[in-house]
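Complex shown without one protein chain; remaining protein chains in place.
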Amino acid sequence: MTAPLLKVDDLHVRIGARDRQVHAVRGISFEIARGETLSIVGESGCGKSMTSLAVMGLLPRTARRESHGISIDGARIDGLSDRAMSDLRGLKLAMIFQEPMTALNPVYTIGNQLEEAYRRHNPAAARGDARARAVYLLEKVGITAASERLNQYPHQLSGGLRQRVMIAMALMCGPDLIIADEPTTALDVTIQAQILRLLRDLQTEFNLSILLITHDLGIVARTADKVAVMYAGEFVETGTAREVFNAPAHPYTRGLLAAIPVPGKTERGGKLAAIPGTVPSLTDHLEGCSFFGRCSRAVPDCALGHVALTEPSAGRAWRCRRPYLEEAAHQGGALS
Amino acid sequence: MQPSEPIPLRETRRRGRLARVIVERPGLVLGMLILGLIVLAAIFAPYLTPYDPYDQDIMSRRLPPVWNGWFLGDPQATMAHPFGTDNVGRDYWARLVYGARISLIVGFVSVAISGFIGSVVGISAGYFGGKVDLAANFLIQTRLAVPVILVALAAVAAFGGSLQMIILIAGLLLWDRAAVVTRTVTQQIAKRDFIKAAKALGASDLRIILTEILPNLAAPLAVILTVEMGQVILLEASLSFLGLGIPPPAPSWGLMLAEAKEDIFFAPWAIAIPGAALFLLVLSTSLVGDGLQKSRER
Partner (left out) sequence: MMVYALKRAVLGLAIMLTISMAVFALTNIASDPAIAIAGEGATATDVEAVRQRYGFDRPVVERYAEWLGHAVRGDFGMSYRQQRPVARVVLERFPVTFTLACLALGFSLALALPLAMFAALWPNSMIDRFAVLTALVAQAVPTFWLSLLGILVFSVELGWLPVSGSTSFVHYILPAACLGFFAMPAILRLTRAGLLEVLEADYIRTARAKGLRTPTILVKHALRNAIIPVVSIASVQFGYLLSGSVIVETIFAMQGIGYLAWESVSSADLPVVQALVLVTAFFYVLLTLFADILNAWLDPRIRIA
């Protein structure tokens, strides 16, 4: 394996003032190699969006980031000033957001907003270059009549088209890493599939690394090389997509998988498995396993101490004292 | 759920509730305090001063307030008239506390009228929508285009100035904000499922408005009317100041300022005192309105 493009070591994010602090991200570490997709999966509120914003340096004002290092291409970026960081954003790493309807500025044309990204990092470039690049990328993301689209305003485009524009915008300066935070959640199912296929094609073509944030395991199965399951601010299971899907070790991962309807297997009209309970509040110090209250396999010991990560091989890990081992995912109904 | 949470913490939280409100909403508390004091002063005015606000005393005209004696060594200042006297020797403190009655009555009653008109317009617009909404919107737009002070002046000139007339004019003119707010809130509520369910069950429109919508309107209406009350009080004072509001010799604060204006070179305190009272009263309504609004948002 070559040196990772993105390396995050022990990232913490805390939000809010001291007395009502939320410890949203609690020491996560991961690596993404060039051309690889890592998907962070979890329920809303588990800290996955905060993770992506922390890497971009775009956390809200009230949030604070701490880590033992975030580096891109071997260069540390966690100590950079916002100004120095802005030199990298768009150029080395770019982001696609969840809401294509509001992520574009309503008062400027698509072309203006695309070219602006290019000219920011290529100040010497002629106006024509930026325009040519915009047309080229709009065609790449599958938008027809690209040069006419440049003069249109966001409200004149459909949601799917806008998300394509967002993807083209992220690619304007040829970044190495794309962070996609729920890129298809706000879109229709048919459009979702198109956008995901597009992302995969672009990844191969430009050798992109992708950090995909989603709550939808179906998307993960279709796109990710590696998976990290996040729960209550921590990774509870990591591994290759194959490992996590075929042999989930953590009861939470199993619960997520059991909640996906499988055509032919899931009884029509039957109840889908749901995980009882809700995510614990992240305001306090958590004692014991964070999944304790919702876990069917829990034993009293699980409520004590901090559960350490078990790492049998590089990249494969789980945070559980009573993991499912050597059991196939869809055999037992332990959680239903 | 969280065994690690220390239990005694809750107890202290509950006990410190009033303290927390004071710390978190200092504006609301301060506003309520000022407003409360002024209301009490207006109610108990006869017990707060031995003087009649209309009694003239030519022997003690334009006496300075007592603090002028303390800080400036003014020999005329006397504890007998703590806030001094005006140009015909009426006790300024007596006029101030009795004047609070005028401001508060104008404020409360006008706001009741404008709140009622605004709610009728706003609720029908928000609830029925369509053409009713268009008509209400036109009414609001028209009302906004009417120059308030000018029309109020003209109305006083045509019908004569009196407390009742001022209240009526202010109430009939300043209902626009209440209408806008009730319209928006009603629109939001009318969209919800429980209203649709009530309709489907055959409840009459009036019943739905009275039982489902009105209770939800109370809080936002209270906020807007509190702030509006301050503006009505200012309008009355302005009209009286211009000589086209409450007729003299009533102790309206605006009128006191108009009378003091003539003595601006000799008795500047006569301008400072009623103006400051007016300022504090209007400020307290703003503080309370803002505080209530913020509490609602949380």
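Per-chain numbering from 1; labels A and B assigned in written order.
Going forward, a contact is a pair of C-beta atoms (placed from the backbone, for glycine too) under 8 Å apart; a residue touches a chain by one contact, two chains touch by 3 or more.
Just so we're clear, the structure is a prediction, and the values are computed from it rather than from any experiment.
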Listed residues A:103, A:132, A:221 or A:309, member touching the removed chain: A:103
Residue of B:234, B:250 or B:292 in touch with the missing chain, whole complex considered: B:234
Chain not shown: contacting residue from A:116, A:216 or A:287: A:116
Sole contact to the chain not displayed, among B:39, B:168, B:198 or B:283: B:283
Positions on chain A where the hidden chain makes contact: 56, 58, 61, 82-83, 86-91, 94-95, 97, 99, 102-108, 116-117, 120-121, 153, 155-156, 166, 169-170, 172
Chain B residues that touch the omitted chain in the full complex: 27, 138, 141-142, 144-151, 153-159, 230, 234, 237-238, 241-244, 254, 257, 261, 264-265, 268, 271-272, 275, 278-280, 282-283, 285-287, 290
